[in-house]
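Note that one protein chain of the assembly has been removed; the remaining protein chains are unaltered in position.
Should a chain be cited, it is by its letter among A, B and C, assigned in written order, with residues numbered from 1 in that chain.
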Amino acid sequence: MPNLSVRIGNLVLKNPVMTASGTFGYGEEFDDFFDISTLGGIIVKGTTGSKREGNPYPRMAETPSGMLNAVGLQNKGVDNFISDIYPRIKDTDTHIIVNVSGSTIDEYLMVASKLNELEKIPAIELNISCPNVKEGGMAFGTSCPSAIAVTEAIRKVYHKTLIVKLSPNVTNIAEMAKAVEGAGADSVSLINTLLGMAIDAERQKPVLSTITGGLSGPAVKPIALRMVWQVAKAVKIPVIGLGGIMNAADAIEFMLAGATAVQIGTANFIDPAVCPKIIDGIQDYLIRHRNTDVNEIIGKI
Amino acid sequence: MPNLSVRIGNLVLKNPVMTASGTFGYGEEFDDFFDISTLGGIIVKGTTGSKREGNPYPRMAETPSGMLNAVGLQNKGVDNFISDIYPRIKDTDTHIIVNVSGSTIDEYLMVASKLNELEKIPAIELNISCPNVKEGGMAFGTSCPSAIAVTEAIRKVYHKTLIVKLSPNVTNIAEMAKAVEGAGADSVSLINTLLGMAIDAERQKPVLSTITGGLSGPAVKPIALRMVWQVAKAVKIPVIGLGGIMNAADAIEFMLAGATAVQIGTANFIDPAVCPKIIDGIQDYLIRHRNTDVNEIIGKI
Amino acid sequence: MKNKFIHDMLVLDNKNLNTNYFLLTLQPPVEMPIVKAGQFAQVEIKDAKNTFLRRPLSVHDVNYKENTIKLLVQIVGEGTQKLSEIKKGESLNMIYPLGNSFSFPDSDNVLLVGGGCGIAPLLYLARIFSEKGIKVTTLVGGATNADILETDEYLKFGDVLITTMDASIGEKGLVTQHSIFKEDNFRFSKIYTCGPQPMMKALAIIAKEKGIPCEVSLENMMACGIGACLCCVVDTIDGNKCTCTEGPVFDYKELKGWN
Partner (left out) sequence: MKNKFIHDMLVLDNKNLNTNYFLLTLQPPVEMPIVKAGQFAQVEIKDAKNTFLRRPLSVHDVNYKENTIKLLVQIVGEGTQKLSEIKKGESLNMIYPLGNSFSFPDSDNVLLVGGGCGIAPLLYLARIFSEKGIKVTTLVGGATNADILETDEYLKFGDVLITTMDASIGEKGLVTQHSIFKEDNFRFSKIYTCGPQPMMKALAIIAKEKGIPCEVSLENMMACGIGACLCCVVDTIDGNKCTCTEGPVFDYKELKGWN
């Protein structure tokens, strides 16, 4: 059997397949469909300083080969995560990574320092790319100075593996990646959703309550793949690739483009049991291509 | 019958439906399928100072609900356009608009000044957003100062309607639009293609000879719609919307978002007779919604 | 214990009720899990160019003996259109049973009100209630008689009342204009309803006036159907709740703007 394990910062993943924040709940939602401990990692829902209700309904629109969402970081806040959710999920035999969001650097700092104390949370993913909140969110991820500022601040209080999740809504994503690498990130993940919009022509109204929302799914895969390729060439830290991965072939494309690991997002909605199929598919691919280690295909194109 | 005619700069279009550059040849290719003089306008292939062979094959990859192209401005050059093509197409009873491309401001200037002399070419579309050429192209369209420089230069030599075609590969497209508006553009069109990439997992190679290419088709529609909406709010000049329009409902969405006219690109490949269907569909829509003039729905959301 | 399943269901029958509605009879490859009235399935739509997500459809009826489940579907767009073309012997992938369910009433004379394909979840509910000895009356409304479906089935479990906008069958008007609501002595102790929101809201107002409970089944747009995406929320007195896991059935009193 080929080796599937990869390394992100201090984290050794049993395989390169993780689930993307906001698309896999806290993992528990998928227990009925497969053994979630077989995953390389689970990135849980975006967590903020205090409870957020998110945006009003409607928050979703279907688009060609994709969807728009405008959930807007609905979550019960970091304290609730620590008291209620963490105890339930902490003993899952895979890495549980928390996606950290906020409106201000202080909020990010508060969440990250609290999570730093949790023994079974080996890493956080800093979400500086959420397009669905009025303040903060994507604003941090679309300018180098602010991306650097928030990453540097977090780096000071967070001592485990720090992944920074980049926004694709920028002119030059390689530059952003280099900026956060310089500011101390152990890894970058990309892409978050692309800012999009849907209109109901008959009702003459935007479909989403927030007018714009974040585009995900196979529609964005070519853009995500290009960005992962550009970033992987630009930085030395490991890159986690995502955006429209639906099957093993897609996942392998991201790894060939330079991703050390991948995340599966929207695909979980179409097939809640897709992740183990992707893990198996990667293994089959390696066997077929006579690779003994998944690391051999990273950046191979 | 509702009025379909709209105004772009000094141009009065008989209806808001034009064809997008690079997807409709010089119009002649579609003569067998419908009467191309029924179009609001035809934007012909990107034209450069001298003949270009474009990029090597393969130049195309199919993607979920879209395609990548890396044609790279293959064309016979402006002089050949003037001597060979112009005489053949100039008497088509619709507006023939030339998409002007180049690697340097001088090249743009040369092409634009030559086209300025052609009686039957009432407008040019300045392509500062081609992602498929090594020099110039998109580089002009991804920074405000260079977009301003090229637009101002062209404005001095080109005295008819000047449309500037914007790149979606930017952090802030409204800013770009305002920049070229300030530099003298009569209209902006958007979006050009999004930079993307495809990989053949089995062959472990990029699909395109140029590695990256431009993504078009319905996959990009949500992004295009969002950008058109942002730009229409930001500028006073008319906005021409495009990106993934496949049918009348899509076209209407762009107009509701603020576009005065639309362009049909990739859809021409799927159905070469799609444009007249879109024109008819817009008319039916206006009748159903009791509008007497298509201008009533522009920016209505 | 597993509660949710992904099954490739065998299509035993696809019955065209009329140009707009069809009825699927499906069989899982294993023994049917326990399904409650009001629950739904997330159905995969194959081979449709523009349908990316699954489609939520209520459980219309369940027959444990025959190991079958029925879906009653209205054709409204590409997804349901494609689904209507599925043939006997083909397979249909679905995730089920999802969501909460209608709750039992405290007393035994209840009114089920369905509008259009909103009647879908009410047949199974009528069956279960009548098995428990609860007296059920079903009121169905539609634009015209083509929207009034399967009344034979509902008749097995109690009276059926009908309204149509064009009076082609039953009383003329909206369900809420039916004469039972004008009777001096309102017969029913609880209302269960599914259908267009304006109809359900109007019923909630009636329930409030009459001082009786009313459960409504929402049809919010869904991406995942299993509580993972938070797209399907409804605003309640306790904040946003997921229609797919905490619903689709809600006491109208919980819903903001409903009372």
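We take it that a residue touches a chain if its C-beta (ideal position, glycine included) is under 8 Å from a C-beta of that chain, and two chains touch if they have at least 3 such contacts.
All values reported here derive from a predicted model rather than from experimental measurement.
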Contact with the hidden chain (one of B:T38, B:Q74 or B:N172): B:Q74
Residue, one of B:P64, B:P168 or B:G196, that touches the chain absent here: B:P64
Chain not shown, touching residues in subunit B: 22-25, 29-30, 32-33, 45, 53-54, 56-60, 62-67, 69, 71, 74, 217-218, 266, 268-273
For subunit C, residues in touch with the removed chain: 46-49, 82
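Note that only the chains that are shown with their structure count from here on.
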Taking each chain's C-alpha mean as its centre, the one farthest from subunit B: C
Chain whose averaged C-alpha position falls nearest the assembly-wide average: A
Geometric centre distance via CA averages, subunit C-subunit A, whole Å: 36
Geometric centre distance via CA averages, subunit B-subunit A, whole Å: 34
Where subunit B touches two or more other chains at once, by residue number: 65
Contacts with 2+ other chains: residues of subunit C: none
